[in-house]
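Removed from the display is one protein chain of the complex; every other protein chain stays in position.
Entry: chain A
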Amino acid sequence: MVRRGAAQSVVLLLVGGTLLKIALAGTYVRYVKVGLRGYLVAAGAVLVAVALASLVHTLWTAGSRRAGHDHDVDDGHGHSHRGFDPSWLLVAPALALLLIAPPALGSYAAARGGTALAAGADSDYPPLPDGDPVRISVLDYADRAVFGKGHTLGRRAVTLSGFVMAGDHGHRYLARMVITCCAADARPVKVGLAGDLPPDAAPDAWLEVTGTYTAQTDTDPVNGQPIPYLAVTSARSIPAPAQPYES
């Protein structure tokens, strides 16, 4: 049983260390929302501390036993468990994070999901912030365009950033995944692009597009919701941002 405890401690050390690593290096934003960082650091630190303390205790009791103090090492946790120890499975996500480091969800996931415009309870949107062009999120643009009927957008130039998603009939969309907790609840928001795009705007390429509101819309074949369009005046390729999701 001491041995099983040691194996569990090593697994927890690996998992805790992995959580600390992705939280501190910032790659955690590919999987969960930005605000979870502190919780991940805390959870990782607890796991590392518990694992190290357990290992020290295991080694120390094993040592004192060898020295002749042959007392029963009872950690107060009745050892009624038998057979399969599921803690081994934790090696899989830890190694996937450390060795594969999977990317954030992109155009493949966006094309599978229906555009996520569900608000619409009130269509009172505050005026756009200052700026020419004004930088807003894809979700904000789509909400103002569909539910606010473009009233608050008017003829203002807006700048959106997102990745390219190819649709039916050669249509191209600017998409962004919106998450609430983690990538498992990710929903895409899509904005159709009318106008010229850079020739290298292949699916998953990140673009910063500037344009104005147009009344043109399209229907998402996945869930039947409307997809608004942006009349593009300029577009340029940008590197993938540090925070891939909107929330």
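Definition applied: contacts are C-beta pairs under 8 Å (C-beta built on N, C-alpha and C of every residue); 3 or more make two chains touch, one makes a residue touch a chain; residues count from 1.
As a convention for this text, contacts and distances are computed from a predicted model.
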Protein name, per the UniProt record, of whichever chain is missing from view ("Methyltransferase cognate corrinoid proteins", "Carbohydrate ABC transporter substrate-binding protein, CUT1 family", "Permease" or "SDR family NAD(P)-dependent oxidoreductase"): "Permease"
Options A:V32, A:A201 or A:I227, residue touching the unrepresented chain: A:V32
Identified contact with the non-displayed chain, of A:V34, A:A96, A:A202 or A:A215: A:A96
Residues from chain A at the interface with the omitted partner, ascending: 3-12, 14-15, 19, 22, 28, 30-32, 36, 39-40, 42-43, 46-47, 50-51, 53-54, 57, 74-78, 80-81, 83-93, 95-97, 99-106, 108-109, 112-114, 116-119, 121-122, 180-185, 187, 221-225
